[in-house]
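Rest of the complex left out; these chains stay put.
Residue numbering begins at 1 within each chain, and the chains themselves are lettered A and B in the order written.
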């Protein structure tokens, strides 16, 4: 684990990489969004775990995204994701529409070192019809018939998220947001921003250890206070829905998006 | 009989549709389904029985899960979730749901957020209630443009769940998976069959003179306007406040 800062961490991202990002409420590292855009590596294949929002919309708006694998993209109460929706209409991004448990299944396959995981449901959906990487087989443990879908392993090159605490050994506290661990297990590189860094090991007592993603899986950590803003961070601060709405309105046009993104990154103190 | 708001009719209808469930999951931006579940819980507990467990997704306070966002789906796969709600940009007469977009996929002319967990939950949650207040032909179409989740599955496909009812701002339909299709069960106060036919893009069965949706009795209404709106205010403060403002108008 390397103690780093967001701009330096963004350099881990290379053109064409597969990048996993968490759902709005799990701990989105908004603090990494502008450094990633400044760094400029494009043709990214995003994996939303299992849905995307502001960060995905901004990366799409910045022209860095080739494909989006997701169960949904939206700004929640603030409505549809404007740059994403425009890119869909223009055909500027390729869609890999999924359903939440299929994203989880693909990551679980990678976590387990397995080539695939089976998943119930899906049969008869247009999601399945458009996914040539998913495969339907007859359940080999049934007496015949019983079709079931196999989801191939999702192995991101990079996972990026934001959580409250890291210790100086590189252990990060993810609490009950265990999809963050699943993403990390499946990924080669894991970049984490945190509210604060503590001296004592988070593994030193069982109460804090229970919510830890061990340093073994963490490539670099950077301090970024209010790093999820304008999203909230569980146990720390609520979402700033006025700011998300402000973005939603601004980003209806490319010019409005550019003007918004040109502003200072952080919330005024 | 006290005057009852249209949304109170919806909430009480949902409570009826949920009767008997042990565990219901509700989306974070679904105050009406949540209110229905909370009302059922309040009614059960008022009668000395055990109410259903209610999981509100995405809520920090009502998040009983500790294994990340996969737990809801695992929980459903284990058969531990009895009821769930689905909306949809389009819903058709076969119970198919479209959460992805209108027009030709993938370059949809209108893109909605996406399928979320519907392509799984619709298969494994026994009692899925389709709920959409807007009752128009653009929502209730003959055939959806994209199947996020199908209403029925062929023989031999594993399916322990599916739609049981469709509740709209105008009426309540039951889903018959053998036909498959919808049957109008009741019409909400202030609406009628002709209006519903005009607003619905798919064919459905109905009585010549459909009954009116049952209205809550005084005790139920008191529970709803008291305990349930208090509980609701914790998670959906704006919705609860709006309901109380609307009730103020009624009372005035």
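Here is the rule we go by: contacts are C-beta pairs under 8 Å (C-beta built on N, C-alpha and C of every residue); 3 or more make two chains touch, one makes a residue touch a chain.
As the structure is a computational prediction, the values presented were derived from the model and not from experiment.
Written as a formula over the displayed labels, the complete complex corresponds to A x2, B x2.
Following the convention adopted for this analysis, only the chains that are shown with their structure count from here on.
Averaged Cα coordinates give chain A a centre that lies 29 Å from the centre of chain B.
Considering their complex, residues 29, 58, 60, 63, 65-70, 72-73, 77, 99-101, 105-109, 111-124, 146-150, 153-154, 156-158 of chain B touch chain A.
Every residue of chain A that touches chain B in the complex is listed here, in rising order: 23, 25-26, 49-51, 70-74, 76-77, 80-81, 84-85, 88-91, 94-95, 97-102, 104, 108, 119-128, 130, 145-148, 176-182, 234-235.
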